[in-house]
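As you look at this complex, bear in mind that one protein chain is not there, while each of the others sits in place.
On to chain A.
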Amino acid sequence: MSQKVLLSSKEINIILHRLACQLLENHTDFKDTALIGMQPRGIYLANRLKKILIEEYGVKKIDLGFLDITFYRDDFRRSDKPLEANSTKMDFLVENKKVVLIDDVLYTGRSIRAALTAIQSFGRPAEIELLVLIDRRFSRHLPIQPNYRGRQVDAINQEKVKVHWKENEGEDIIYLVNK
């Protein structure tokens, strides 16, 4: 198994600030916006973006929720590994809100498909956007594209993108791993 660094801590920081600015451009005061981090790995990115928007760009209040899509997945009983559920934490309704789904890596698009169904349990959003840190293009199974992307990579199927976060793994770094 070999791995190479795709993005360093410094590069990730620059990208996070760019993504925050792009969100700010479209959502201004975030009054009618809800950021939704997808469990299990999208929540770190969502937390980080919220922190940057509040601390560095003076946004007063941002609704942030965590969504688990396990029970909405389309591979129940089809995957060899049992599906592990995580907790959903949504303290608000998304009715008429502009929802931004946030995940670390966009690969086949199936998780996002499940999230689009899951989000309906919390109301009818005015619109839904997608923000991802890494977009693995050419790997999509469904017609789903991000509105905001950190970095686009051409990874083949045997490769895996591994995102490490300071909060969890002790360091911000992204690897491309050859399985």
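FYI, a residue touches a chain if its C-beta (ideal position, glycine included) is under 8 Å from a C-beta of that chain, and two chains touch if they have at least 3 such contacts; residues count from 1.
Simple rule for what comes next: contacts and distances are computed from a predicted model.
Visitor: What is the missing chain called in its UniProt entry, if the choices are "Monosaccharide ABC transporter ATP-binding protein (CUT2 family)", "Aspartate carbamoyltransferase", "Membrane protein" or "NapH/MauN family ferredoxin-type protein"?
Guide: "Aspartate carbamoyltransferase"
Visitor: Going by the contact rule already stated, which one of A:Thr28, A:Asn96, A:Ser121 or A:Gln152 would touch the omitted chain in the full complex?
Guide: Answer from the full complex: A:Ser121 touches the omitted chain.
Visitor: Thinking of the whole complex, not just what is shown, which of A:Val5, A:Cys21, A:Leu83 or A:Ile156 touches the missing chain?
Guide: With A:Val5, A:Cys21, A:Leu83 or A:Ile156 as choices, the missing chain is touched by A:Leu83.
Visitor: Residues on chain A that touch the omitted chain in the whole complex?
Guide: 68, 70-73, 76-77, 81-88, 93, 117-118, 120-123
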